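Presenting chain A:
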Amino acid sequence: MVPVSYYVVLSALLFGLGVIGFLFKRNIITMFMAIELMLNAVNLAFIAFSRALGQLQGQVFVFFVIVVAAAEAAVGLAIVILIARNRKSLNIERVDLLKL
Partner candidate 1 sequence: MTMLLFFALAAIAVAGAVSLILQRHPIHSALSLIVVMVALAGLYLLLGAEFISAVQIIVYAGAIMVLFVFVIMLLNAGEEERTNFSRMAAYVGLPLAAVLAAGLVYWTAHEGTGAAAPMQRPATRPLAMLLFQDYLFPFELTSILILVAILGAVVLARREEGRE
Partner candidate 2 sequence: MSEFLAQHSLLATSVVKTVIFLILVLTALAYLTWFERKVVAHIQSRWGPYRVGPHGLLQPLADGIKFIMKEDPMPAGVDKFVYLLAPLLAMSVALTALGLIPFGPGTIKLFGRETSLGISDLNLGLLFLFAITSLGVYGVALGGWASNSKYPLLGGLRSSAQMVSYELSLTLSVVGVLLIAGTFSLREIIQSQGGWWHGIPRWNLLAGPAPQILGFFCYFTAAVAETNRAPFDLAEAEQELVGGFHTEYSSMKFAMFFMSEYANMITVSCLATILFFGGWLSPFPASGAWSATRYIPAAVFVICGLTLIWDGIRYTTSSGKIVLPVLGLVLGAVGAMTAMPFAINIIQGPFWFLTKVLFFLFVYVWVRGTLPRLRYDQLMSIGWKLLLPVSLANVLLTSLALVVKNR
C-alpha cells in the first residue's frame, strides 16, 4: 500500500516544477501550460486525500477543477491568439506595456 504522503510529495514536486516553468519561460503558451501543470498537481493532491479520508468530495472537486480548467484554457488561448495577432510576437517580454 502506498502511503498518502508519497502522493502529496509528488503533487508538491509537480507544483514546484509548474511554478519554475511559469517563472522561467518566456513563451506565453508555455507559461499557460505550466499553469495547467500546477492545476494537475493540485488535482492529484485532492484525489490522494479523498482516498485517505474515504470520502468522495475530493473527486467531486477535481471534476469541477477540470471543468473550470477547460473553460479557462479556452478563453485564455483566445486571448493569446489576440495578443499574437496584435503584437506579432509570443514573447511575454514584449507584452509589458499597454501601448502596442
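The candidate set was assembled so that all candidates are chains of the complex that A comes from, given by their letters.
Definition applied: contacts are C-beta pairs under 8 Å (C-beta built on N, C-alpha and C of every residue); 3 or more make two chains touch, one makes a residue touch a chain; residues count from 1.
If you're wondering where the values come from, they're calculated on a predicted model, not measured in any experiment.
Chemist: Chain A is shown by itself; which of 1 or 2 touches it in the complex?
Modeler: 1
Chemist: Can you list the chain A residues touching candidate 1 in their complex?
Modeler: That would be residues 1-10, 12-14, 16-18, 20-21, 24-27, 29-30, 32-34, 36-37, 40, 43-44, 47-48, 50-54, 56-57, 59-60, 62-64, 66-75, 77-82, 84, 90 of chain A.
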